[in-house]
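Every protein chain except one is present and positioned as in the full complex.
After this line comes chain A, so read on.
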Amino acid sequence: MAAELTAAQAALAQVATDPGAKKPDPIVVGSGITRTFGGLKAVDVEHIEIQRGVITALIGPNGAGKTTLFNLLTGFDEPNSGQWSFNGNALQSVSAYKVARLGMVRTFQLTKVLAKLTVIENMRLGATGQKGEKFWLAPFKWLWKGQEDEITSRADDLLARFKLDAKREDFAGSLSGGQRKLLEMARALMVDPELIMLDEPMAGVNPALKQSLLGHVQSLRDEGRTVLFVEHDMDMVRHISDWVIVMAQGQIVAEGTPQSVMADQRVIDAYLGAHHDTDLSELDEAALEAEVEAEIKEEQA
């Protein structure tokens, strides 16, 4: 890890560790975001801020609403209420493709590579503002040839960086799970996003590849991008994140640096249950009996 902290990282030292804490330079600010599925409140976030230029991890037990929050922020799902902004642009009911064009690009928990396109074609698709993607210009190759070559060389650079250059002409569907994760990340970079949101980048990736993935995520921050990722892999969270936001049952329960969060009682409670270290044998049996009897009476009444 870099010995010197960037200004953005250093600034986090002053931030309070309460849920929804204010950041000195937030890139994303959201408040009152709720989403219910039937009777279940999947997301109920009072306030959230993501600091610019650092790696923020979003953790929490299964069903905590992390991916749903991702979908809401990126326009892939509509919330029941709430407002949020990216770089000061309000994003309520802005469609997903416009969110991506603003510079906020996400990947998916279940990788979405375009199986029947080659790896290089997958990459080329990521580039924005392509002239050849306009219907009226598309048939005339000389109009978009130059831009296409530019895009291809940028794609080749990224493929080399992610060690996928040997797979350039293979169908993306023939890649392994880990390679697909790499391709998805590389493809998202073709959009040149300011904020890249990775949904479980480590899931199903072998340990050797994990190390290089960690390096790639860090290099994203080092080139000035903001990274927000959802992850279950605590090693990754501890190693590379500058800030951790913990969700449980749709709410943000804690925030802080990785060290402080791992020690936070609220986080342990969220993961293991609030009574996880209560010794059941020490409970007063008489009191328990009385409690049960009271309950039965209540039901009978």
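Going forward, contacts are C-beta pairs under 8 Å (C-beta built on N, C-alpha and C of every residue); 3 or more make two chains touch, one makes a residue touch a chain; residues count from 1.
The working rule: contacts and distances are computed from a predicted model.
For the chain of the complex excluded from view, the name given in UniProt is "Branched-chain amino acid transport system permease protein" [choices: "Branched-chain amino acid transport system permease protein", "ATP-grasp domain-containing protein", "Spore germination protein" or "Anti-sigma factor antagonist"]. Across the entire complex, the residue among A:31, A:85 or A:130 in touch with the chain not shown is A:130.
Only one of A:38, A:88 or A:139 touches the absent chain when the whole complex is considered: A:139.
Touch with the chain omitted from the figure is made, among A:28, A:48, A:64 or A:100, by A:100. In the complete complex, the hidden chain is touched by one of A:121, A:233 or A:269, namely A:121. Touching residues on chain A toward the chain that is not drawn are 74, 76, 95-98, 100-101, 105-108, 112-117, 121, 124-126, 128, 130-135, 138-141, 144, 148, 171, 173-174, 187-188, 190-191.
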